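Just one protein chain is left out here, and the rest sit where they should.
Order of writing sets the chain letters: A and B. Residues in each chain are counted from 1.
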């Protein structure tokens, strides 16, 4: 479903120093599977999520990103979104003055139009919002607030998963979704993500720790270091990393 | 708020033509000769069949104007205006004799149709095409709006007259009011903006062509929103409207003013005066969407908009609220103000100003606190894009006797691109220890992070910009009457097209 081949990327020189961050990432996530990417700070995990989503701050210098057989490497962020790629941000952005539901309805219908589908009606959208909010314990009051404004770190992550439920993407990238969550919130978020699992949908879970993976039970765990995938294995790999740390990959950074 | 969806759809319609109001109507005009002198002033007065005192008033203003200097303190630059190289009067022929809408020439009605003002309809200005998603709006009764349309200089049609008359509300062109209610006009005209107030107001006093007159009698809540669409049409004509609104004791009126102007290559001068008088316990809400032709991307053409708007909160507990959405004009010079004379009176100013291309705007407000326990609130949102320059200029002045006065001011500027300017120039004066004045201002740019986030969720760049700008302006947009909010949001997007990327 998602195929990343020999992906090289660097910070766009306009944004800072000319720094290569991804140095040949190879990764394939078939439909229906959940893959985790773990790695030490600074290994390029978050860059990978930005590059997949098409952030202009990064330049792809080599390699390809194929999504359902299509090369999406040159597409605009919204075109990738319309194809079903959803990024749950590590630091969800606050957008003052724009109510969450207004924003989501705009987004849902923009995606639908781009795919040639009928737009969702206001009553259907509201009904769906109420159902999904209930699943995540999100109050009506939270929905009325502007996008992410005034939310705690944990609430923002919950709202990201709520947005995923609303937009029903084909593929989710969860970037450090567990950071800033206490144990109860982690459980709620994990349940939300698990509810999104189905045979047609793929997921890439980027995380530093294995605690979210205890709830999500990934099919494959990859270790990223020095801008590359250096090891892949089953869920047991995550436990090994938790016990042994990332020290043994330190040499890969070169 | 469902309006955002409507906005997007509205905007899509508007996108087809960046300035859809840029057309001109072929219609015969009657001009005064070019130039400005006492004979022109007499010509205008005579054309309108005015009483002698009115002519004297105009002549007095004209003579004073000759001795005045054009103000130069605003942060706007333009070539010198040749006041002798313009027409000061243009009326559609036979304009004064319309008895009903049926007599109005088809071209004029067509113009209004293109502007989205279906005069023939009872519910005017509502239900902008394609607005299906108005569950909330449909639930409530559609407010009705009476229109006094100004086509260049003469008011061509007035709707809803009968119903307003029943309520005792007087709503007519000011020329008409001079004949029908001379005592009211004489009592209040120039009582808020004196003849010698400033260069442009004095010019207006000498040559004002037409405008609206509203009087709401004591205790009457005006049964509908009153609206005027100003529109300049004839090439090289200045537009000098004069509006006078009086809310007598305990009265309420909401007045909407919308402006669009046809596309022109040469600059057009616009110097309006609006006077509001609120007596004891009266309230006036005055909303404007200003979309005069801003000139092209190189700064050619466009309207020079020098406007004097002032409200006198004369009575106790009176309240005046100005709301403006300014997207048009090459030059804007405009400071809708409140003189808070009555004890416990309140003034509000809510403003969105957008400049793009080579537009220059110097706009803000003045809140003059004279009475006790007077309150004022200023929320100004400025968006600068392209190579434009925008200045918020505001005065909050609290006099020694205004114990208990309070003001809150918030000015936020948003810059889009690195070739524009955004400036804030507030003047704050306090002469009593029993006052509290707070002022905050911020300047920021459109956030790349917000843009990326919105695009990751599937919105294209222009829609994302419009959404973010609407969010930035939300505090002001929600002060606008529903039908104006929709138009305003559409205008915001159209005005900012091409400003990103």
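Keep this in mind: a residue touches a chain if its C-beta (ideal position, glycine included) is under 8 Å from a C-beta of that chain, and two chains touch if they have at least 3 such contacts.
Keep this in mind: contacts and distances are computed from a predicted model.
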{"item": "Name per UniProt, for the chain absent here [options: \"SufD family Fe-S cluster assembly protein\", \"Phosphate transport system permease protein PstA\", \"ABC transporter ATP-binding protein\" or \"Sulfide dehydrogenase subunit alpha\"]", "value": "\"SufD family Fe-S cluster assembly protein\""}
{"item": "Visible chains in contact with the missing one", "value": "B"}
{"item": "Residue of B:168, B:182, B:217 or B:421 in touch with the missing chain, whole complex considered", "value": "B:421"}
{"item": "Interface with the undisplayed chain - residues on chain B", "value": "73, 400, 413, 415-445"}
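Criterion: only the chains that are shown with their structure count from here on.
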{"item": "Rounded Å distance between chain A and chain B, as computed from the means of their C-alpha atoms", "value": "47"}
{"item": "Chain B residues touching chain A - in the complex, by the definition given at the top", "value": "1-2, 4-5, 8, 133, 135, 447-450, 452-461, 463-464, 467-468, 470-475"}
{"item": "In the complex, chain A residues that touch chain B", "value": "53-57, 76-78, 80-82, 86-87, 89, 92-99, 102-111, 114, 122-123, 146, 163, 167"}
